[in-house]
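With one protein chain withheld, the remaining protein chains of the complex are depicted in position.
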Amino acid sequence: MKKVKMGMVGGGPDAFIGAVHRMAAQLDGQIELVCGVFSSTPEQSISFGKQLGLASSRCYGRFSDMLEQESQLPAEQKMELLAIVTPNHLHFSMASEAIKYGFHVISDKPATTSLAQALTLARQLASCDVLYALTYTYTGYPMVKEARHRVLTGELGQIRKVVVSYQQGWLGDMQAEGSKQASWRLDPVQAGLSCCMGDIGVHAANLAEYICDQPITHLCADLSTAHEHRVLDDEGTVLLRFGETIKGVLLASQVATGEENNLSISVYGEKASLTWQQQVPNNLIIRFADSSTQIIRSGVANHSSLAIRNTRLPAGHPEGYIEAFANVYRNFAAQIRAQQAGKSADDAAMDVPGITEGIRGMLFIDSVVRSSESSQKWHAVQGAQLHD
Amino acid sequence: MKKVKMGMVGGGPDAFIGAVHRMAAQLDGQIELVCGVFSSTPEQSISFGKQLGLASSRCYGRFSDMLEQESQLPAEQKMELLAIVTPNHLHFSMASEAIKYGFHVISDKPATTSLAQALTLARQLASCDVLYALTYTYTGYPMVKEARHRVLTGELGQIRKVVVSYQQGWLGDMQAEGSKQASWRLDPVQAGLSCCMGDIGVHAANLAEYICDQPITHLCADLSTAHEHRVLDDEGTVLLRFGETIKGVLLASQVATGEENNLSISVYGEKASLTWQQQVPNNLIIRFADSSTQIIRSGVANHSSLAIRNTRLPAGHPEGYIEAFANVYRNFAAQIRAQQAGKSADDAAMDVPGITEGIRGMLFIDSVVRSSESSQKWHAVQGAQLHD
Amino acid sequence: MKKVKMGMVGGGPDAFIGAVHRMAAQLDGQIELVCGVFSSTPEQSISFGKQLGLASSRCYGRFSDMLEQESQLPAEQKMELLAIVTPNHLHFSMASEAIKYGFHVISDKPATTSLAQALTLARQLASCDVLYALTYTYTGYPMVKEARHRVLTGELGQIRKVVVSYQQGWLGDMQAEGSKQASWRLDPVQAGLSCCMGDIGVHAANLAEYICDQPITHLCADLSTAHEHRVLDDEGTVLLRFGETIKGVLLASQVATGEENNLSISVYGEKASLTWQQQVPNNLIIRFADSSTQIIRSGVANHSSLAIRNTRLPAGHPEGYIEAFANVYRNFAAQIRAQQAGKSADDAAMDVPGITEGIRGMLFIDSVVRSSESSQKWHAVQGAQLHD
Partner (left out) sequence: MKKVKMGMVGGGPDAFIGAVHRMAAQLDGQIELVCGVFSSTPEQSISFGKQLGLASSRCYGRFSDMLEQESQLPAEQKMELLAIVTPNHLHFSMASEAIKYGFHVISDKPATTSLAQALTLARQLASCDVLYALTYTYTGYPMVKEARHRVLTGELGQIRKVVVSYQQGWLGDMQAEGSKQASWRLDPVQAGLSCCMGDIGVHAANLAEYICDQPITHLCADLSTAHEHRVLDDEGTVLLRFGETIKGVLLASQVATGEENNLSISVYGEKASLTWQQQVPNNLIIRFADSSTQIIRSGVANHSSLAIRNTRLPAGHPEGYIEAFANVYRNFAAQIRAQQAGKSADDAAMDVPGITEGIRGMLFIDSVVRSSESSQKWHAVQGAQLHD
């Protein structure tokens, strides 16, 4: 089986997430990094590419050169998939360009920096055969897939309430503002409408919608900042409604002192409830009406097919963030191969976040910011119908 | 040292909470149950009193008889303190009657069923020397007192956010409605304006105000019921503000399937954050900005004076709900004795919830219900100034 | 129902365990403390008794006076039950004296300081109608009773292995030696053959034998001391055999720095395994062969009858050490009442550790010390047949 040949834009020496994308892409031996432009400084880009062990001829100094030159290579050699790991404001234009050349795209989140751009991208994708994936990492965890399965099969009964919380503390300290990570996130020009909700709240919203298979239709947001001079939110709470029957609440903070990357979700149904915590990702807790509590563990044989197919190791051998990330890559690689083979992709290959989730994310951010500015309680998430 | 002589109204054979009050009162050997009226049926009341080992002459059939006859006994014998453990709608009138006779009162929560009654009771208490306590059990836990201490001494820095959650599942099942516990709580006549918020949400609000030493000033509530025919809420989420700087969110549910009595609170400050969970009550978790996490354990020597004085056992010997409840009784007994001795009560003796907390509770319930009915986002908790 | 009238010997002002016994005895309102001798100094004893609220005439200065005078009081008044909470070396003689007067005895552990004494006491009890209980607290926890039930009913299948561990750290520090608690435990004259194994190892052995309903028949011990000048063990590990089929290991330490009172047990069977931890006492964890794990919680309706009868509160309301201790008292009070009424005591009333467990404990201590001194691997626990 030939590996999918991947190029990368962004992800140079200091970029944490670029390294994660490379590890995730390569973990399963299904994808091979063949070319890239890793920095806006051409010399730095080329030198870094060589450090990664790429052939010199495939280390590019400019994005447009990479697209142009790769497109002219013979099929056995040329890039098939582009990974976009640049700062957010470049995601849209780069994805759009690559699609025009016919390269499949896997983009770091968010898809774009505005709802309009996301819709434009969706229309472009709808009119061609190019495949597109968005790395919402957290839905890549097998126990998240198992949670969704248990909800969809009715084990929890009618869902009543969803509580999703994403707590980080790193932005709480004023000194953190000096860092590269902080400065662009707090800058409206680079980050868009929101800092905390755009960066992590949107992960929480995606997780809730994925597990419950329901879109957020209305919300009531209370955003704030811990430091007066900041113009974008660094924390907030959002009341949620998923249609008529499901209520929820979403908490997100980047100033929750001492918290690391504490994303967790509880879903309460008529018959049972479940809890999953990203920092203990191999556990899924299910509580039944008689107070008995079960700890469901990843790697066990009797799980749903999607959970099993997204697990590499037997129970008791912890898998973590890189493996969840790699699941997105592996499944997307299978989607690409199915298309290349003229076959329909199977469930696992299709279980990859794409432009629909990208649009949902932009809608969420947009709605949360508007709601927070309003004195009215409820705000309709307009465009929620796009989900279908 | 002579025990404080206590009478009880309510708490007959089927009443769970009556038995808890008796265990809590007697645990430390500071209070002696000497009389009572345990049921609205005189025969049943008397027979139950005898079962408890009371002298026949002190087993009363009617509340008014108990007040009248006890008031005429010699000082060495007569009841000094009345414990009210009846259904809610009787709390106010019974407390008011007992106060007129000069008996100290310890009442199960809520103090009354309306804000107006609570204010009336406060005025009555202000005009006499009778002492009054309200059994908000959860602030009786030593690790809650330690949490408050850490907030007050500035260890957490300026507080930014409070997340308090109280999840129960027992009312989720329609069959539960047949139970005695459920039927009065869901009945507006007996329960007042709210079921879930009145029963448990108010505990969560009290816990947050106690630990942060700040009143809730504004809120935005979203209450609902899991079953259409119910007229009172059985779950809800409330956005909170404590003055200008502290934000918060309160979750409460009695239909969270599989949850037992899961009350927990996290307080996020500028320098550190803390978490306490009622089901693991001997632990207090503190997280610092450098990601180090400490587990503070009850029974250890270097705690605050209030934590130490509300702990009976060395570390590693779990104390639970009854001990927390007993702390309210023991501290209130000390308050009574100090008054009797003409001394001022010390910090521990004064650290008992009273009518101020009763008023705060009624304000909370009232505000939450009004807010939930409103399309405006924020609702001012009027009367918050009464806190001082 | 009349309360059982109890006297106490020992447990004066500084004695932690005396206060625990009084709280445990009184918690459920089934037992009333009516007299006592609380100190070897008569004045101090009498003054302390008055502090506890006892009638002056029932505050004794000497143990022999209490026995003599109480025995002459009318039946409605006189002590029925003696609680012995003195230092260990007095347990045997005081129990023996009280039994001669016909008083029931509840003794703090250990029953005696030698096996010979324990056998003597057993013979004395066999020849009269006096009831005797030994406060092995830890088997009083409802989840321990549930664990035993699950073993006895075969839910775990044939038991293969038992791992029991009791870790404390308080004696690790040389400064601790100055304390009253340390000095007698490290003194062979007062403590007997062993410090750590006699004080806490014996609790672990009792817990294992109770849950598995099997006596330890052979063992191989490795005892040691953290500080050279100590003559008694302060930690040790013991390989165990329970008859032919069950193997085990027992760890105990009082020098395990940072540990509080960390007693835990895991029992591995052919079909399932279980774990209980004293510091999280309301949980019982059961793991099945398919890797699913259940958390069994105290206070839930579908437990065994003994677990339910030893629980006071609904699930989610933690019960702790005092409640476990109170279960021993409450069950023993029921045993006494049944005898007084000429009825046979029920299962719950009979589920109280007595002289059999006292003998087992002395056998364990004796065997462990001998084994540790031997270069042979296995040592038979002689007298194990006494269990039947």
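Labels A, B and C are assigned to the chains in the order they are written; within every chain, residues are numbered from 1.
Here is the rule we go by: contacts are C-beta pairs under 8 Å (C-beta built on N, C-alpha and C of every residue); 3 or more make two chains touch, one makes a residue touch a chain.
Because the structure is predicted, anything quoted here is derived from the model rather than measured.
From the options C:28, C:146, C:235 or C:366, the residue with contact to the chain not on display is C:235. Summary of contacts with the chain left out: across C:93, C:277, C:291 or C:356, the touching residue is C:291. Checked against the hidden chain, the listed residues C:220, C:263 or C:284 yield one contact partner: C:220. Shown as candidates are C:272, C:296 or C:362; the residue that touches the absent chain is C:272. Interface note: of B:47, B:69, B:181 or B:293, the residue touching the hidden chain in the full complex is B:293.
Residue C:260 is the one among C:146, C:199 or C:260 that touches the chain not shown. Remark: the residues of chain C touching the chain excluded from display are 156-157, 160-161, 163, 165, 169, 172-173, 220, 222, 224, 226, 235, 237, 239, 247, 249, 251, 253, 255-260, 268-273, 286-289, 291-293, 374-378.
In the full complex, chain A touches the omitted chain through residues 1-3, 16, 19-20, 22-23, 26-29, 32-33, 51-53, 168, 259-262, 278-282, 297, 299, 312-323.
Chain B residues in contact with the hidden partner, per the touch definition given at the top, are 290-297, 299-302, 315.
Just so we're on the same page, only the chains that are shown with their structure count from here on.
Comparing the centres of all chains, each the average of its CA atoms, the largest separation from chain A belongs to C.
Here the spacing of chain B and chain C, counted between their Cα centres, is 35 Å.
Taking each chain's centre as the average of its CA atoms, chain A and chain B sit 44 Å apart. For chain C, residues that reach two or more other chains under the stated contact definition are 297, 299, 315.
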